[in-house]
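All protein chains but one are shown in place.
Right after this comes chain A.
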Amino acid sequence: MSTLVDIRKLHRSFGGPAVLDSIDLTMAPGEFVALLGRSGSGKSTLLRVLAGLDTAPAQKLELPVRRSVVFQEPRLLPWKSVIENVALGVRRADARTLATQALADVGLSHRVDAWPLTLSGGEAQRSALARALVREPKLLLLDEPFAALDALTRLRMHDLVFELWRKHHPAVLLVTHDVWEAVALADRILVLDQGRFIKEIRVDIDHPRRRDDPRTSRIEAELLKELGVEPLHA
């Protein structure tokens, strides 16, 4: 199996104890990996290194050049219209056409010329997804992208992300603390704790995955236990 991401002995500390303690991570092209962990487990730090926003020493750090990030907040430039935001930094003559298509893919054709501050939370986050996907990334980094959305919008966003992943097929690294989000979407789930991976689970269940499926429930329970939470119904 070819690898898209190959990281060996990545180490990061901010003076105190290591935030990332010599971790290894490999990802195959098109693989959907979810990264779970409690606050302060180092998951955001890892994503920032992968995004190129932070540098850390590593024995090996192999990453695709084309990578995009969607953050917890949409981070749209408020002084540019939605389409200008999506087309920003796309150095191609047909940037606008591509941006229009990307916005259609996320169901925002009607908001193309809107100002970002007039969008709802879900619309803004969908624009951010369009901005990330218009660049046709090999690796899509999602940093708790739905954490700030209401529960219903979040569920709809899961479907959207899944559809987009099917269509464009980038490798995805989804950082989240929502266990169901990880189980519903990912091929593989990693649990990070105190800078080390303490658990790896492959999810070989067909999509769409149902929450009342005993197999998903079992994985959910296992992950919650790993995160130090005993589910109520266990």
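The rule is simple: a contact is a pair of C-beta atoms (placed from the backbone, for glycine too) under 8 Å apart; a residue touches a chain by one contact, two chains touch by 3 or more; residues count from 1.
Note that contacts and distances are computed from a predicted model.
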According to its UniProt record, the missing chain among "Cytochrome c oxidase subunit 2A", "Ketol-acid reductoisomerase (NADP(+))", "ABC transporter permease subunit" or "Glycine reductase complex selenoprotein A" is "ABC transporter permease subunit"
Cross-chain touch to the chain not pictured, restricted to A:A51, A:V112, A:I205 or A:A221, is A:A51
Among the options A:L4, A:L36, A:V69 or A:A102, the absent chain makes contact with A:V69
Hidden partner sits against chain A at residues 51-53, 67-69, 71, 73, 75, 77-80, 88-89, 115-118, 131, 135
